[in-house]
Each structure stands twice: as C-alpha cells, then as structure tokens.
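Up next, chain A:
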Amino acid sequence: MAEHLLDVRNLSVEFHTASGVVKAVRNISYHLDRGETLAILGESGSGKSVSSAAIMNLIDMPPGRITSGEIFLDGVDLLTMKPQDRRAVNGKRIAMIFQDPLSHLNPVYPVGWQIREAMTAHGLSKDAAEAEALRLLGRVGIPDPQAAMDKYPHQFSGGQRQRVMIAMALALRPDLLIADEPTTALDVTVQAEVLALLKELQREIGMGVLIITHDLGVVAEIADRVVVMEKGALVESGTVREVYKNPKHPYTRRLIAAAPGKGAMHEDEAKGEMLLSVRDVRKTYGAFAALKGVSFDLMAGQTLAIVGESGSGKSTLARVLLRLDEPDSGQALWKGRDLFQLSPKELYRLRRDLQMVFQDPTQSLNPRMTVFQLVSEAWVIHPDILPKAKWRERVAELLVQVGLSPDHMRRYPHQFSGGQRQRIAIARALALEPRLIICDEAVSALDVSVQAQVIELLDRLRKDTGISFIFIAHDLPVVRDFADQVMVMQKGEIVEIGGVRQIFDAPREPYTRALLAASLDPDPDIQAAHRARRA
Partner candidate 1 sequence: MSLSSTETDPALREEASFAVRMGRMLLADKFALIAALFLLVMIVLALIGPVWLGEEAIKQNLRGRNLAPFDWSRGWIWWMGADALGRPLFARIIVATQNTLMVAAGAVVLSAVSGTFLGLLAGFSSPRVSQIIMRLADVIMSFPSLLIAVIVLYLLGSSILNLMVVLSITRIPVYLRTTRAEVLEIRERMFVQAARVMGASGNRILFRHILPIVFPTLTTLATLDFAYVMLAESALSFLGIGIQPPDITWGLMISQGRQYLTNAWWLSFWPGLAIILTTLSLNLLSNWLRIALDPVQRWRLEMKGPSHG
Partner candidate 2 sequence: MTRSLISGALIAGVALMTALSPVMAASGPIKIVLPEEADLLEPCMATRSNIGRIIMENVSETLTELDVRGKKGVMPRLAEKWEQTADGNWRFHLRQGVKFSDGSAFDAKDVAHSFDRVMSDKITCESKRYFGGMTISTTVVDDHTIDIKTQPAQPILPLLMSLVTIVPESTPMAFVREPVGTGPYKLTNWTPGQQIVLETRDDYWGKKPAVTKATYLFRADPSVRAAMVQTGEADLSPSISQLDATNPKTDFSYLDSETVYLRIDHNTAPLNDVRVRKALNLAIDRKAFLGTLVPEGAVLATAIVPPTTLGWNPGVKQFPYDVAGAKKLLAEAKAAGVPVDTPITIIARSANFPNVTEIMEAIQAQLQEAGFKIDLKFVEVAEHETYYSKPFKEGRGPQLVAAMHDNSKGDPSFSMFFKYASKGTQSGFSDPKVDDLIQRASAAVGDERAKLWSQLIGYLHDDVVADVLLFHMVGFARVSERLDFKPTIATNSMLQLSEIGIK
C-alpha cells in the first residue's frame, strides 16, 4: 500500500493511576497524508489526545506506558528511534498547537524569543530566526509584529495567543501539524478566524493536519476525514460527510443527535407576572466598564438566555444580581423590592429565592463534602425550610429528580463525572426551592452529549416547577432549544433582546448575525454554505 505521511498502527497506551491501570487507547490505527486534514473526534476520557501525545513523545513514563503499536512518519517508526533523532523530529517535521495557549506559552519569556527558539533549537542562526519570527507574527495576523516580539504571553488576547502558538508551530514549515482542541477556549468569532487561518496556512505549506476536537462543528468546518473515539477505542472512521450523514456506530449517532440547535424552539408564551425587572445597571472595575446600563424584565416561569462573548459583561451581570458584587448604580426590582438596597438580613432571606449554578461543577462543589452534605447545607443555612429528620429523604428525592441515584449520597464530588457533578450542583440549587436560578455557562464545560442532557433536565424542571432561569452562554445554538427570550450582549451593553424565534430567524443587529454566522454547524453541507457566504 502507498506510504502515508503519518501511519499509526495498533497503538495501545496505558496509565498507572490510583485505581490501577487505565488503558487510555486500545490498539487504534489511523493514517494521514500530506495536505489532508484528519479530525479525531471524542469526548473527555475518550483518549483522543493520547495518540497525538505518543506521536510527539510527550507521554510521561511513568505513569504512562506504550504497550503496543508503531507510529510511522514517512515509513520510519518514531517509537524505535534514537532519542536525539526523535528530538530532531519534534518541531522540525511535526509541530503541535494546544488548547489553552496561555498555559502552553512560557509566561516569563517574550513571545519573540519563544518563536525564535523553535528555530534555533534546530540549528538556525539567531538572526535568521529573529527575522523569520517577525515575518511569522505578521503572517498569523498579529498587529504591529515588531512590538509584539518583545511582549509576554499575558499581554495578548486569547485569540492572539493561539495565533502566536501557530506561528511558533509553523516556524520550520513542518510536514505534520497536530492541533489539540485549538479553538475550544476561544470565542466563536475568534474560533472561526483561527480555523480559517489554519486552513490557509495548510494550503500554503501543504502539511498534513491532525486536529483533535470534541466539537462536530469544528470537524465539519475544517476536516476531510474523521475518526471517532470512545473510551480509548476507535469506533468509526470515514470522510466527514459519510460519517455525519449515515453514522454506523451507536455512539456516533448519539453524538450527532446531541449536537445543539436542531430541536423545536419555544413559542413566546403569554407573560406571567413580573418576577425581576432590571433597570440601567452599571458596574466598572477600575477603568474597565463591565456593565454600561443594562435593563431587562423577566417573567415568572420564563427562561432568559444571555449570550455574549468574553468581556461582554454577562457574568458580571449575574454576579451583580446575586449581590456577589455590588453595582455602581441602577436597580433590580424583585417582587417590588430593590435587590441592591436589601439589608444583610433581607438578603439572607432573598438567597432562598435566587440561586445560581456555576460554570465548572468541579470547582463549585466543595471537594471535602459528601453529596449529602453539599445538598443539605442549604437547610443548615436556612433551617426553617426542612426539619433535620426529613433531610435524608429529601436529598434522595432531589438526586432522583436530577437523574442521579439516592445511594450517591455518601460519595464525594471527585468520584463523579463532569455531567453528574453539574447535576449535583443543580440539586443543591433546587434544595432551597428558589424562584429563579441563574446558570452561568452552566453547560459550556461539559461534553456535547452531556450538555444536551443537562439542558433537557433544566427545561423539564422549568416545566415541572415553574422556576425561572437566566441562562448565560457564549454560544447561540446552545440556547436555541431552551430559551424563551434571548438577550445578546457585547462590551457591557445589550445589543439585541427578543423572543428566541425572532433572534434566530430574523436577527436585526449585525453583531447578532455575525455570532450566528460564526457558530459552527455540525452538518458539513450547511457549514460549507456558511463558508461560502463568508468568503
């Protein structure tokens, strides 16, 4: 058979952990040619990143161990190479960019220096490297490259950092670029730009690109072929189109089904009584104005989605409404009383009605408390809700209500998966029987399939209990199937607010349209259409 640029055969890697040996990938095989883009699609724990780490020789051994397989680069097995040859391959022939560029760039050296090093490490002269680094920074679209050379990672925005990473990776025009979740941490608009840049550069250099992602949209946008991984096994592979159109493996089907933004949208129901009415709220941190006069109303039993990119002020708004931060001005009428004027005592009472679910359940649950303690803490703080005798039984109820089983009570958060943790967090919020729950990016840290389930759960709770939700997200499709009202924010201001149908079907504001256009659709055809429109 023809020689591939990259050819991974029966690769198996295992890790020794507290709970014994974990088989991270079990003899998986895939290949990739020059100019081609292969996507590895998988959710957390699928082991999608492990094979790439093996290719880059980045697996720490111990605890890791490669138990079988070969990795051929142009027919040479990387795994049996002599160390120094191996090192010569990294960066020169295979380069890699990572998720979260901030932590992957050395915080204490200027980016210019770091890009240069990629070349000097492989024998380029300092001056040549200097010049090339400058050119690259320009090429990846960093404004004022000359100045940028001497800046430090923390002085760039997330998108720019990723561009720097790309510049660094492509410094030596490698044959193969591995991109591990390159756009996950980025805003949708930025994500689109970065992916576009990658495509461009691929065409320019003619390299093969191996992109690792959990996002069908990204696959549809950039990949030619895709392999799907589940729990360390490769369950399906093929061209993006055929995999999407007729997935064979049930897991793949489930994944595609879970992709947001295809269910039915809510009708604008008749308004119930006014629950919360926010007027002209302002908040500045030092010089930075986070909220520049925000006003909106929320009806009982209604779900308001607030969508905006980082820096739009959506999270600040949540914190202010919960009195985690004090606003500079404005008022928020809650049943006629102004939230911002409440005395500590009144505030304490308000807490019962007004709850929050945080973005990352791993951090929002105290690791030292059992599920029972976590949920029942609500009643320790507000003893009048429930007599101690009833706690156990009520906790069990709540756990069932959020789709966990009562015997999870004795366990600690770290024993659960991300989705389960978020369910616990929701159960905790429900324990106070609130009128309104504010979900700050409550699902964005979760896998797609889990996302769908949690959203479904929230929606069901709304129907059953009539609780109102303020649902904060950075991505439009997520809220589509769930919101009654949608409020688009940008730079601390409301760009557009309206019924969900109106926002999605007839967006008035260009920014809203831009957001819609930027958010990636899992369907390769639709995505292709998007691209065409953009170009």
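Inclusion criterion for the candidates: all candidates are chains of the complex that A comes from, given by their letters.
What to note about this one:
Methods note: a contact is a pair of C-beta atoms (placed from the backbone, for glycine too) under 8 Å apart; a residue touches a chain by one contact, two chains touch by 3 or more; residues count from 1.
Just so it is clear, the structure is predicted and the values come from calculations on it, not from any experiment.
Touch, as defined above, links chain A to just one of 1 or 2 in this complex, and that is 1. Listed in rising order, the residues of chain A touching candidate 1 in the complex are 16-21, 62-63, 231, 254, 322, 324, 347-348, 351-352, 354-356, 358-360, 363-368, 377-378, 380-382, 402-405, 408, 411-412, 414-417, 419-420, 423, 425, 428, 432, 449-450, 453, 456-457, 460.
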